[in-house]
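Shown here: the complex without one of its protein chains, the others still in place.
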Amino acid sequence: MMPALFQVLPLVVIWLALGAVGIVIQAYVRNTKLVFGYYLGTLALTAILAVVTAGAKGTMFSGMITTGGYANFFDVLFCSAGILSMIAARPYLQRLDGELDEFYTLLVSAVTGMMLMAHSNHMLVTFIGVELMSISFYVMSGFLRSDIRSVEAALKYFLLGAFASGFLVYGMALIYGATGSLEFGAIGSAVVSDALRFPVLFAIGATLLVIGFCFKIAAFPFHQWAPDVYEGAPTAVTAFMSTGGKAAAFSALIPIASVVMAGDSVVTGQMQLMVAIVSAVTMLVGNISAIAQSNVKRMLAYSSIAHAGYMLMGIVNGTTSGSEAIVFYATAYTFMQIGAFVIVGILEREEGGHLQLDDYAGLGKRQPVLAALMSIFLFSLAGIPPLGGFFGKYLLFVSAIDAGFTWLTIVAVASSVISVWFYLGLVVKMYFTEPSGDTSESPSGIAAITLAVSTVAVIALGIVPGWITSVIRSWPPMLTP
Amino acid sequence: MTTPVLLFSLFAIGAIASAVLTITRRNPVAAAMSLVGHFFMLTGLYLTLNAQFVAAVQVLVYAGAIMVLVVFVIMLLNVGNEQHLSEKPGMRKTVGTLLAVLFAAQIIGVTTARPTGMTALPDSSVAIGTTEAIGQSLFTTYLFPFEAVSILLLAALIGSVILAKRQLS
Partner (left out) sequence: MPTTIPLDYYLALSAILFVTGVVGVITRRNAIIIFMSIELMLNAVNLTMVSFSAFLGDIAGQMFVFFIMAVAAAEAAVGLAIVLALFRKRQTVYVDELNIMKW
């Protein structure tokens, strides 16, 4: 048993560190600094173990989870996002007088949920992972209890998130009935061998599953919650849930989509078309709505909707090259979006002050370093070379053309051009207008570490993308039905 | 009319009626009580499917624990009747309701065509519904999700304390 357990060390360690040791420490030690350090160490150790065990590929626990390769890559990504958000959250919460030890506990439990989603090889594990992540996010959105916007965001997120979970499990139930199994491999082989008991129910189930995931990744037509929740939640939380949460939903969606659309089953063509339409409308709606926003947090929220649309292009492709593109883009997106939101958090004042576009006027003169970093993140989000976002977009566009969806790529290029409008608009505002109103300095504290790491990552992903794509290409094909 | 048909009709009609009552009552306590009734109707349906253990847990967890919590919160907040059930029917609500009804019509249309052709429970359904079979499965095949769900309950516990506690030191 012991050697076998080696494969799942990342999951076991984070589970023990959170559920057994962390709680005991927190019960006896009321020292936020120590708890912060402990959970930071937990995430770092988990990430290291994920790298160490990356070669141990296989399934564990009666086929419940997969280990190695793909899943471990996402483990490292989630842990990095968690560490970066945690470091940035500490000064932010201290400034707003909302720091409690439990924030870090919930952040780590959200990371655990994300890891379950990436490791999942069974609908049940996916469901538990989604719920663990979501429940942690509901509470984290409402963490600033004295701020009414935070509490309202939590309520809205909770009601719509639970509503979406209903669709997700109904889809799982119908797929279970149609294929007789909840395990990805068995579902895939039932689809490929055309052994579906009830093809109609399978098609409805797959559609409901996609609806459920559209809610989680904030894709059209279920994106309405995202701007409100992202705006109302504490900015440090928004940074984490708009990146880690989205990457996690995609890490769960890629294997599921690959089994549901396996081979040339009855539903493959329809599913492709459906996802393609959702993808096209999502990026158009996200980018066009972002232009009209005057609140920076809201603008970034709409842009994150558009980015979900871009990533769906890889699902349309449905092959390995599509999932490679999503993994790369999710990685780049995580760093650039965390960076942008962390800067927004640094500049923010109590009760949602300093979030308007006009508050960014003349930032280039007042805080040249922050303005320069913000410009890098915005350029990367807009997909301007040579930054990480450009290469990711390129991979996604190619994958959509490969799948025969040239019209989708045209829409994507057009909506990218639209997005340049508001990203550059903010850069222009920072550099070419005079400062107005309150121009006090905003110290970044240890959030500077997050910004430095994110900047290096965004630039590195753009200049030497080969390093990460070779890692991604070393994995075996996702599905072996 | 044979006994199974009679039982199914009774529980099915009861379940639909109590569900409709739940979403139409103005008084939240009345809605909660209808929901408890709904859970009992589902318990009956589970028994017609030979799922004894699920039926027992349904009563214990849903009717016994979750609904007690809901009623407790309703009482604590002292929420009165809604003056108007919903705001004026907006575009979104109308479209949403229409879509939902359309979806139901589609499923019913699909199922009345008898796509499954399964008319009788297999004999093995008796064996899988027992406490023994469930327990066996829970601690072997489903060990990993079982352990994973413990973290979920822990997170929910911490989260609800954080949000609901009056004073945080």
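Letters A and B name the chains as they come in the text, with residue numbers starting at 1 for each one.
Keep this in mind: a residue touches a chain if its C-beta (ideal position, glycine included) is under 8 Å from a C-beta of that chain, and two chains touch if they have at least 3 such contacts.
Everything numeric in this text was worked out from a predicted model, so none of it was measured.
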Which of these touches the unseen chain: A:Ala4, A:Ile148 or A:Val369? A:Ile148
In the whole complex, of A:Ile65, A:Ile135, A:Met241 or A:Val267, the residue touching the missing chain would be A:Ile135
In the complete assembly, which of A:Trp15, A:Tyr176, A:Tyr302 or A:Phe335 touches the absent chain? A:Tyr176
In chain B, positions touching the absent partner: 2-5, 8, 12, 15-16, 19-20, 22-23, 28, 31-32, 35, 38-39, 42, 45-46, 48-51, 53-54, 57-58, 61-62, 65-66, 69-70, 73-74, 76-77, 79, 82, 85-87, 93, 96-97, 100-101, 103-104, 107-108, 111-112, 114-122, 124-125, 128-129, 133-134, 137-138, 141-142, 145, 149, 152-153, 155-157, 159-164, 166
Had the left-out chain been drawn, it would touch chain A at residues 123-124, 127-128, 131, 135, 138-139, 142, 145, 148-149, 151-156, 158-159, 162-163, 165-166, 169-170, 172-174, 176-177, 180-182, 201, 228, 231-232
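Throughout what follows, only the chains that are shown with their structure count from here on.
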In whole angstrom, the CA-centroid distance of chain A from chain B equals 30
In the complex formed with chain A, which residues of chain B make contact? 106-107, 110, 115-116, 140-145, 147-152, 154-156, 158-163, 168
Would you mind writing out the residues of chain A in touch with chain B in their complex? 15, 18-19, 23, 60-62, 64-65, 100, 102, 105-106, 109, 112-113, 116, 122, 124-125, 128-129, 131-132, 135-136, 138-139, 142-143, 145, 154, 177, 197-198, 200-201, 204
